[in-house]
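Only a single protein chain was left out; the remaining protein chains are all shown in position.
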Amino acid sequence: MGFRDFFKTFFLGFWDYETPKVMVVKNRTLGIIYRSIHLLVTTYFIWYVFISQKAYQDSETRPESSVYTKMRGTALLGDTVQDMVEYVRPSEGGDVISTILRKELTYNQRQGVCAEHFSVPSANCTSDLDCTEGEVNFDGQGQRTGRCVPYYNYTFKTCEIRTWCPIEEFAAIREPPLKEAINFTVYIKNTIHFPTFKVLRGNIKPNRGRYLNRCTYNEETDPYCPNFRLGYIAEQARENFTELCETGGVIGVFINWNCDFDMDPSNCVPTYAFRRLDVRKNLPSSGYNYRFAKYYSRNGKEFRTLIKAFGIRLDVIVHGHAGKFSIIPTIINMVTALTSVGICSLICDWILLTFIDKNEVYSERKFDEVSEESPPVTMADITLTSYGSIHSDLSEGVAL
Amino acid sequence: MGFRDFFKTFFLGFWDYETPKVMVVKNRTLGIIYRSIHLLVTTYFIWYVFISQKAYQDSETRPESSVYTKMRGTALLGDTVQDMVEYVRPSEGGDVISTILRKELTYNQRQGVCAEHFSVPSANCTSDLDCTEGEVNFDGQGQRTGRCVPYYNYTFKTCEIRTWCPIEEFAAIREPPLKEAINFTVYIKNTIHFPTFKVLRGNIKPNRGRYLNRCTYNEETDPYCPNFRLGYIAEQARENFTELCETGGVIGVFINWNCDFDMDPSNCVPTYAFRRLDVRKNLPSSGYNYRFAKYYSRNGKEFRTLIKAFGIRLDVIVHGHAGKFSIIPTIINMVTALTSVGICSLICDWILLTFIDKNEVYSERKFDEVSEESPPVTMADITLTSYGSIHSDLSEGVAL
Partner (left out) sequence: MGFRDFFKTFFLGFWDYETPKVMVVKNRTLGIIYRSIHLLVTTYFIWYVFISQKAYQDSETRPESSVYTKMRGTALLGDTVQDMVEYVRPSEGGDVISTILRKELTYNQRQGVCAEHFSVPSANCTSDLDCTEGEVNFDGQGQRTGRCVPYYNYTFKTCEIRTWCPIEEFAAIREPPLKEAINFTVYIKNTIHFPTFKVLRGNIKPNRGRYLNRCTYNEETDPYCPNFRLGYIAEQARENFTELCETGGVIGVFINWNCDFDMDPSNCVPTYAFRRLDVRKNLPSSGYNYRFAKYYSRNGKEFRTLIKAFGIRLDVIVHGHAGKFSIIPTIINMVTALTSVGICSLICDWILLTFIDKNEVYSERKFDEVSEESPPVTMADITLTSYGSIHSDLSEGVAL
C-alpha cells in the first residue's frame, strides 16, 4: 500500500461516521432500573443544576462596593447634651463606624510622678527599698522612680511611677451609659457595581426627598429606608441593648445583594441581616472598648483627658451575587449533563452482568473475544474464528 | 467451577482489554456533520478554554494586598495657607483616604443653652408655654429647657435648647471651596503578593530616586508614576471637579493586576481605573461629607470648633488575577475536552437514526436485540439465534 493509497484511505475514512454498536436487552426489570436512574440524573440536572443553581448563568460574586455611613441623634448626659461629633469615631463615615455608649473619663492627666495602682504585682510597698528604680512592670502604667509614696488620699503606700498622672485606675470617672442611644440612627448608603454586567445599584431609591431623613428601617413596614435604629439593630442581632451599653460590642451589618439580571434590574434589592461578631460572652475581655485622649495646652504644658470608650462598632459587610444568562456555561453544563447520563449504563451493565446474566446469554453477545494467538485472518477463517471465540468464552466464563 | 477456576478466570480476564465495537457509516453527509461538530468542539476548547481562558494554568484571584497612601499639596484659603495635615483624614494613610475640599466651620461652640433653629418642627414659639421642658426633638439639636427665647439677634423667638452653642445652622461659616485642590496629588503605593506562586510585585519601579516626588501619573505619558492628580482622577471618573468641591463624593481607585507568570514577571504591571462610587445624583443626600471637631480648653472650660467637611474620599480597591502553567488543570481540561467530543456522537446518532436511517439499514447493524425469552444458548443455536434476532428486529421496527 503506497503513500497515495494510504492518503486516499485516510481521506475517505476521515469522512466516515463511527457509532458504537449496541446490544438492546429486552429485559423489563433492567429497563425500569435504567430509566429510573436516567430520570434521577435528568431531574438532578434540570432541577438542581439548572433551576436551583442557575448553571445557565454567568455569575459574579465579588462586586465593587462602596459604603458611606452617618450617625444621627442627640443624647442627654447629666446636664449636658452631646451630639454625634462627640460619640462617633472615626468621623469619616466608612464601612466601620462606632458609637460610644459609655465613657470612663480621666481628666487633667499630665506627665509626672504618682503612685502606682495597688493591684499591680509588687507595687505595694512599705519603704523605698521595695521599689526598684527604673523598673517597668508589664502590668503597670509606667517606670518606677524607686520611691514608696502614699496611694493618693489613702493610708497605704505603693511604688511611685513616672507616667501620665493621675493614673486611670484611680482617677477615672465612670459616666452613666447613654441609654437614649437606643434611638440613634445610622444612615447607611451602599452602592454596588457588577463590572461584568455593567450594572450599578444602590440601596436607596431615588426621588425620596426629605422622606430619607425621617424614616427608619423596618423589614416589614419600611424596607427601603436606609436609616437603622441602634435599638432595632441590637434586637435583630438578639442582643440586649442595656448590656451592650455596659460592655460594648461589635455588630455586623450584612447587606446581601442577590441579583438575577435575566429579570428586571429593579428586582435587585438588598436584604439586611445583623449579627454580633465578637461573641464568646464568658471571656474576660469580651465586648468592645478603646481609649483615646483629647489634648489641651495650659501655660505651655500639655494636658489630656483620657477617655475609655465602650460602644457599638458596626462593621458593614457587603455580599453580592449576580447572574445573567450566558451561552457558554449553558453549553458546558448541558454537555456535562449528557455525559453524566453515561453513569446509568455503568450501573446497569454491572447489574446486567452480575445478577441477570445467568446463562451468559447477554455476555456472549456483548463481548466478542479476540485472542492474541489468533492466526492472521483470511477471508475463509472469519466464520470459524468468530464462533471459536464464543466457544472458548463459554468454557472459560465471563471475561470481566 | 471451583474457587481456583474462578480466580484463574478473573485473573486472566483482568488483563483483557475491552474496546467498544463500532459501526462505520460510510455516509458523506453524516461524516461532514460529524466532523463539523467535532471541529466546533475542538475550536471551542482550543480557542476559548485554552487560549482565552488559559485553562492550562493554575490561577489565583485573591492576592494579599497592601496599600499606603499619602497626599501632597498646599492650598490657599483667604489669608492662610493650609497643608495636608489640615485636609487629609484619616492621617494614617490606609486604603481609604479623604481630602477636605470645603468646610463649614462653627467656632467656639460650648455646652450651654441657646435658641433652637427655626426650621425644626414646633420650635417657633411666642411664650414659654409653647416649649415643653425636657423634650428632645429628633430633628432638633438638643433638649428643650422649656423657655422661649429670641432667636439670636432676630426679632422672632424659638424654644431654648441645651446643647453645644451656638447651633451650627445659625453660626456656621461657609468657607470657599479649595479649587487649588485640583492639583493636589495622592501617592499610592500598592504591594501585592500571590502566595501560591510566591511572587511579590509593587506598582513602583525601584531605583527612581527623586523622580517619584516630581512625576504625576498619566496613562499615556507616565504610566509608572504613583502620584495621581486629583484633577486627573476626577476627569477619569467623568466628574466635574468644581461640582465635587461643592458636594463632595466618593471615588474608587481600582488597581488591576492581571499577571501571567509563564511570561516574564516584569510584564506584570497594574492598570488603573477611576469611577465615582456614590452616584445617584438626584438624591438629596448625595455627595460625601462628615463632621468632626477640634477641642480647646480655656479657663478650664472646653470649647470646640465644629467642622462640617465636604470632600473627596478615595477608596483604593485592588483586584488581582495571576496564572501559571500547571500540569493538573491541563490534564483535567484535556480530559474534559476529549469526553466532550462524545457529544458529537449523540447528535449524529440522533440525525442518523431519525433522518438518514430510512430503510433501517443502519439501525439493524447498530442494534443487536437480545430478548429475555431467548433460550439458553448452546453451541448449535448461535447462528440461528443471531439471525433470528435480526429478523425479529426487522419485523418490530427500531427499538429506541
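Per-chain residue numbering starts at 1, and chain names A and B are given in the order in which the chains are listed.
As a convention for this text, a contact is a pair of C-beta atoms (placed from the backbone, for glycine too) under 8 Å apart; a residue touches a chain by one contact, two chains touch by 3 or more.
Model, not experiment: these values are computed from the prediction.
Which is it among A:16, A:104, A:175 or A:260 that touches the chain not included here?
Checking each option in A:16, A:104, A:175 or A:260, the one touching the absent chain turns out to be A:16.
Which listed residue (A:151, A:272 or A:296) would be found touching the missing chain in the intact complex?
Of the candidates A:151, A:272 or A:296, A:296 is in touch with the missing chain.
Give the residue, chosen from B:68, B:118 or B:197, that touches the chain omitted from the document.
Answer from the full complex: B:68 touches the omitted chain.
Among A:212, A:255 or A:348, which one touches the chain that has been omitted from the display?
Looking across A:212, A:255 or A:348, the contact with the absent chain belongs to A:348.
Which parts of chain A face the unshown chain closely enough to count as touching?
Contact residues on chain A toward the absent chain are 1, 5-6, 9, 12-13, 16, 18, 20-28, 30-35, 48, 89-90, 96, 98, 111, 136, 138-143, 161-164, 250, 252, 254, 275, 277-280, 282-285, 288, 290-293, 295-297, 302, 304, 306, 313, 315, 317, 339-340, 342-343, 345-346, 348-349, 352, 365-374, 376-377, 379, 382, 399.
Going by the touch rule given at the top, which residues of chain B touch the chain that is not shown?
14-28, 64, 66, 68, 70, 73-74, 76, 79-81, 83-86, 90-94, 180, 183, 187, 189, 191, 193, 200, 202, 204, 206-210, 212-214, 294-298, 303, 328, 335, 338-339, 342, 359-362, 364-365, 367-369, 387, 390-391, 394, 396-400
As a working rule, only the chains that are shown with their structure count from here on.
In whole angstrom, what separates the CA-based centres of chain A and chain B?
A distance of 15 Å separates the two centres.
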